[in-house]
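Up next is chain A:
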Amino acid sequence: MTDIKKDIQNKANSNSPLGVGGSVEIGKTAKYLREKLGGIPQQAKDNLKEYNGIKKQMLEALKEQDLTVKQMAEKINMPTDQVVYYLMSLVKYGFVKTGEVDDMDEYYTYKLNK
Partner candidate 1 sequence: MGELNKKSAKILVFSTEKISDPAIDMAGLLKLHYPPTVYTISVPCSSGIKPSWILYAYEKGFDGVFIAADGSDCVFGESCTEKTGHLVGKTHNLMKENGIEPARLRMAAICSVCSESFVKQMRTFNEYLLKTRDV
Partner candidate 2 sequence: MENPIKNISYDALVIGAGIAGGEVALNLANTGFKVLLVDKELSVGGKMIMLSKVFPTLDCAACITTPKVSEISRHPNITIFTGSEVSNIKKISDNEFTAKVTKHPRYVRVEDCTACQLCEHACPVNVRDQYQFGLIGRKAAFIPFSICSPKAAAIDIDNCTLCGACEKACPTNCIDFTQETEIMDLHIKTVVVATGFDMFDAKKMPRYGYGQHKNVITALQMERELAPTRPFNTILRPGDGKVPDKIAYVLCVGSRDASVGNPICSQICCMYSIKQAQLLMGALPMADVTIYYINIRSFGKGFEEFYQQAKGMGVNFVKGKIGRISEIEGGNLMLRYEDINEGKLQEAEHDMVILSTGVLPNTGIDKFFENQTLTLDPFNFVGQSDALASPAKTSIEGVFVAGTATGPMDIPDSILSAGAASSEAISYLIQRS
Partner candidate 3 sequence: MEKKPKKIGVYICHCGGNISDYVDVEKVRQSVEGEDIVFIAKTTMFACSDANQRDMVEDIKANGLDGVIVASCSPKLHQLTFRNVSIRADLNKYTYVHANIREQASWAHSDNKIGATEKAIHLVQAAVAKARYAEALETNKIKAKKAVAVIGAGVAGMKAAISLAEKDTEVILIEKEPFVGGRVAQWDSLSTTTESGKDMVKRLYNELTKHDNITILTNCEVIENKGSVGNITLKVSKTPRFIKASACHPDDLKRAIEVCPVVVPDDFNFRLSNRKAIYKNYPSEYPQIPVIDIKNCTRCGECEKVCKAIDFSEKEEIVEMTVGSVLMATGFDSYTPEYGEFGYATSENVITLPQFKRLIDTQFDKLVYNGKEIKNIAYIYCVGSRQTDGENTYCSRNCCTSTIHAAVTAKNKFADINNYHFNRGLRTYGKQEILYADSLRGGDIYLQSYEDGLPTVTTEGKKTIVKINDILTNGREIEVEADLVVLVTGMVPRSDNSMIGSLFKIPKGRDKFFNEVHMKLRPVETVIDGITIAGACQGPKNITESVNSALSAATKSYSILSKGELETDPLVAIIDAEKCTWCGSCEAACPFDAILKVENGKKVIAEINNSVCKGCGMCAPVCEPDAVNLIACSSAEIMSMIDALV
């Protein structure tokens, strides 16, 4: 178990104001846990912020034209391996789709999934 997880669980278990099955309204339990924990880990916040930024940059870039990984890397100034990771995640979530492969059968272009 990671330390963060342990920490969260210890906190959750130790100062449960409402107890299990208490009066927390179904569908609004996230707020309950956030209050109980007194916030969320900084790392999770940072990660989300970074991803949102990159997602925005990538989708903006693809608005102009379809791009390969290399072209995207140059355009948004990011290492190609990072581009693969984020771009493929965006493909998975349906924001981006895979286009054609080049003549050499080497690199695919990626485009917005409208």
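Here is how the candidates were picked: all candidates are chains of the complex that A comes from, given by their letters.
One rule holds for everything that comes next: contacts are C-beta pairs under 8 Å (C-beta built on N, C-alpha and C of every residue); 3 or more make two chains touch, one makes a residue touch a chain; residues count from 1.
Small disclaimer: the values here were computed from a predicted structure and weren't measured.
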Among 1, 2 or 3, touch partner of chain A in the complex: 2
Touching residues on chain A, where the partner in the complex is candidate 2: 1-2, 4-5, 8-9, 12-14, 16, 18-22, 24, 26-34, 37, 40-41, 43-45, 47-48, 51-52, 55, 68-70, 73, 80-81, 83-89, 91-93, 98, 101, 105-108
